[in-house]
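My questions will all concern the structure given below.
Removed: one protein chain of the complex. Kept in place: all other protein chains.
This part shows chain A:
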């Protein structure tokens, strides 16, 4: 009896200590949901939560990629513009191929999106690593390039998807599988693959090592250039996956697509527990961070006490409080 009692007393405490940074964002998430329920019971309705989590999918998927980049000590400001650019290229490709290939143009376009995303990410990575340019400046440059390209491709207007493809493609955002919206399933799958790479594969440990201390990593025989470049390529691929989910939502790419997503992405990663200066990445925390951001925006609309003029200010305060809850609950 005594043995059992003492062992049950120790075990939870140990797990508690190990998991805190991982659990923190989820605690903030639960607190937010409770507050939301108190303010407006509709908040916890299945439709509302489904909507909110579904639309946080883009930021979540991109932020999973950003977890790699930030964990390895980099930064990518170009993700929002890159998402718009990939969306534009994908729609143009699908429209071009639609008359010949019909609905098959959709999977072909998705493949094009992934390839373009990979190349964009690779370009960012090589500029940062081989070119030895500060990630902030390098990706600020490519951010301008991608934004200009989508504006040029659309003549400043919009690139709508062909009507014949619209209905066939629509389920990728609006469809469900066993009752769960597809974008949620896709983002969970992306996060699962990412956490496998980051926690179970050698590359993941290299990533954290490079981010934590570049010199030590170099002396341990880790190639900084290779590790960081791969992180940017992963980021590009994630942006492409997000773009694939984004196209069917409004069926068009415009010069304002993805504006300021980079800031939401970085915020989601940091709320999720990954340090902006690099080191260990927290994939699931990042996903929770993306959901938290959308929940806050949702809460602002569902509550009646915030003037429309003050919404952004209150959002800022809530983000800071959410971070403080994490900090002090350690």
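Here is the rule we use: a contact is a pair of C-beta atoms (placed from the backbone, for glycine too) under 8 Å apart; a residue touches a chain by one contact, two chains touch by 3 or more; residues count from 1.
In this text, contacts and distances are computed from a predicted model.
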Seminar exercise, completed: In UniProt, the chain not displayed here, chosen among "ABC transporter permease", "Formylmethanofuran dehydrogenase subunit C", "Ribose transport system substrate-binding protein" or "Fumarate reductase iron-sulfur subunit", goes by "Ribose transport system substrate-binding protein"
Exercise. Touching the left-out chain: which of A:92, A:311 or A:325?
Worked result: A:311
Exercise. Quick one: which of A:81, A:95 or A:151 touches the chain that's been left out?
Worked result: A:151
Exercise. Of the residues listed, A:35, A:92, A:119 or A:259, which one is in contact with the missing chain?
Worked result: A:259
Exercise. Which positions on chain A touch the chain that was left off?
Worked result: 40, 42, 45, 47-48, 51, 55, 151, 154-158, 160, 174, 249-252, 254-257, 259, 294, 297-298, 301-302, 308-309, 311
